[in-house]
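One structure is given here, and the rest of the page talks about it.
This view holds just a subset of the chains, kept in their places.
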Amino acid sequence: MSSRTHVLTDVSTRTWVPEFRDLVPGPQGPLARVDKYTLRGGMSDGVDVIEVDNGQLKVWLLPTRGMGLWKGEFAGRPLGWQSPVAQPVHPAFVNAHDRGGIGWLTGFNEWLCRCGLDANGPPGDGATLHGRIANLPAWRVTVTVDPSPDGGISVTGVVDETSLFGACLRLTSTLTLRHGASELTLVDQVTNLAGRPADLQLLYHTQFGPPFLEEGAEVVLPAARVVPRDARAAEGHAGWQRFLGPQAGYAEQVYYAQPSGTAAGETGVLLHNAAGNLGVSLGWNTHELPCFALWKNTQATADGYCVGLEPATNFPNLKAYERTQGRVKTVAPGGTHTVRLRMAVQTAAAEVAAEASRLRGLLPGRPTEVCQAPQAGWTPAGEPAR
Amino acid sequence: MSSRTHVLTDVSTRTWVPEFRDLVPGPQGPLARVDKYTLRGGMSDGVDVIEVDNGQLKVWLLPTRGMGLWKGEFAGRPLGWQSPVAQPVHPAFVNAHDRGGIGWLTGFNEWLCRCGLDANGPPGDGATLHGRIANLPAWRVTVTVDPSPDGGISVTGVVDETSLFGACLRLTSTLTLRHGASELTLVDQVTNLAGRPADLQLLYHTQFGPPFLEEGAEVVLPAARVVPRDARAAEGHAGWQRFLGPQAGYAEQVYYAQPSGTAAGETGVLLHNAAGNLGVSLGWNTHELPCFALWKNTQATADGYCVGLEPATNFPNLKAYERTQGRVKTVAPGGTHTVRLRMAVQTAAAEVAAEASRLRGLLPGRPTEVCQAPQAGWTPAGEPAR
């Protein structure tokens, strides 16, 4: 059987399909399906949603919010978190300049969203928190269905972050779920449309709550060194790998690392529950995403109890600081930076242990060095006072 | 006959009814009706409108603008005012940060809208004029019709003002018009969705123009003390109760009060025309809304000739100032602050006189003290120079 491709949105050809479904039949009911619809009402008015379900894993994708992954499910378990922002927010309702440039947070509830592309990190130097990409809609969206037993469903979106006299970067993102697989893959290509070299800052803000996160849950990260971002993170350096249950008033703690990988650069991170029999892992390549931030945000449930696993091209400091450290990528005119990201779920202790062991095996022959304080070269809080 | 409830919008269940009508039959034609539709074009594109008409009183409600009341009519007389912003403005066209944080004014034309919920007042300290709530759409809207002769029509909207790391307040507002009644009621519940205590600042910005406002029109307010907000208001302190006709170039004058009420806290304000035979009154509870601002804005007709009657939890000063005066309400995690507001129309001299007399009877045994200057503790302009 051959694949079929559906164009759901293409502004350049005036194509827009308001509602869509395709099913892959299996021996007992559908093997997989993909649905598209548009939310109406509230701050979700006009937000397109694409659901992809391979029978095990289900993903809600948001073309209107930069091809972010709103939420997921694996065999009935929720993937993602419970943000205090309950529903997908149309970018028209997000004013990035609110509250001194952190208005981005009024629209933030995704399981996975991107920060960038020209800049990410805190507001400053004319930029707002985490850049534009999460609030830009895809102008072209296609779905490819390969109905063969070892096939899958892919959704590709094209998002332009452009301006006259500004960054002109195009994200072409493809999400793929193979039939019956317990993992998804993202292939993101960022192309510089401009005639000048372009900065690129790209961070994957990936959040998890229960049942993966809970008191006693842990991350496994093959990091030679872990650096607290600031004094608040330094307080908890000894327990950086382990998570608390929900704590009213907990102030976020962020740790930076540059994970080790295989000779080819393959690396990853694992989050598993306290019992070690349920996990979720990310995999990526250190040549594509050399940096990683661990966002510990174990606030009260009502306030958005979660952990963020954030592979990135850079640390989420101000771009000017990252530039001084050589961590701002440059994309040549017409050039493309490609990122491949995998997310997999482990539902048995043996699977969790195997993934943890594989990741620990990437460490360079000695245990992780956990810094007690912010470090120069990593974070502005680690620089000597002037 | 039993009531019937219609869900017009619910993002959480993917419910959205584009057009809707329900009629309550009466002996001669409809006793009451409710209609819902969506405006298209201009800056109104996408604004939902709900019209409720009880045969005497008609209200145009805007779920897309925080459940504000756009305009009304009573037996053919207009309720509301003629803002220079002629049509309802979709929040996507309002940039709160325009002109130093007063962009809210580009969307302001309601008969009644709310200011808040986390903050209201002037721009400053990272907030913009009058907060977010008037530019947030309801994500759930229901209509309940009780067709019994003493029944009515109610519209309930749920609006979330939320952000990660920010205020998470939910407004659940119900407007009710009983069949044939000359008044409406609002019951607003503001719930703190967060795991931390929340600030609450809520002000009802309620405007009237002709035929209620005209040269010689007056307000009756049971205020022990009336305080001019600033030097400009102080100029007119002696005539604070009485209104001018339209004056090109008139600069607004604002007076603050904390109205007296019954033992149970019931208070109100009355606006009546020069002849004293047409009035409109608001009623509320001082425990729920202890403060009141009178906004005299008798500019030229083309510039928005109106008076604002503004019961509130606080005076519309910067929140930091209100906090020093103990006028910022706190809502406990999961807690709710409820406000009940009534608006009634009087169309005969006797009715106007009765309402005026009732309100004057709430004064604490002595006439209103009208301050000649701004007072410390009331307004920053009243604080001693430093």
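For clarity, chains are labelled A and B in written order, and residue numbers in each chain start from 1.
What we mean here is this: a contact is a pair of C-beta atoms (placed from the backbone, for glycine too) under 8 Å apart; a residue touches a chain by one contact, two chains touch by 3 or more.
Because the structure is predicted, anything quoted here is derived from the model rather than measured.
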Quiz item: Of the full homomeric complex, 2 copies appear; what's the total?
Solution: 3
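Just so we're on the same page, only the chains that are shown with their structure count from here on.
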Exercise. To the nearest 5 degrees, please report the angle of the rotation taking chain A's Cα atoms onto chain B.
Key: 120
Exercise. Please report how many Å separate the Cα centroid of chain A from that of chain B, as a whole number.
Key: 42
Quiz item: Which part of chain A faces chain B closely enough to touch in the complex?
Solution: 37, 39-46, 83-87, 92-93, 95, 97-100, 102, 105-106, 108-109, 246, 248-249, 299-304
Self-check item: For the chain B and chain A complex, residues of the former touching the latter
Solution: 9-12, 14-16, 46, 91-92, 95-97, 126-128, 136-141, 160, 162-166, 168, 193-196, 333-334
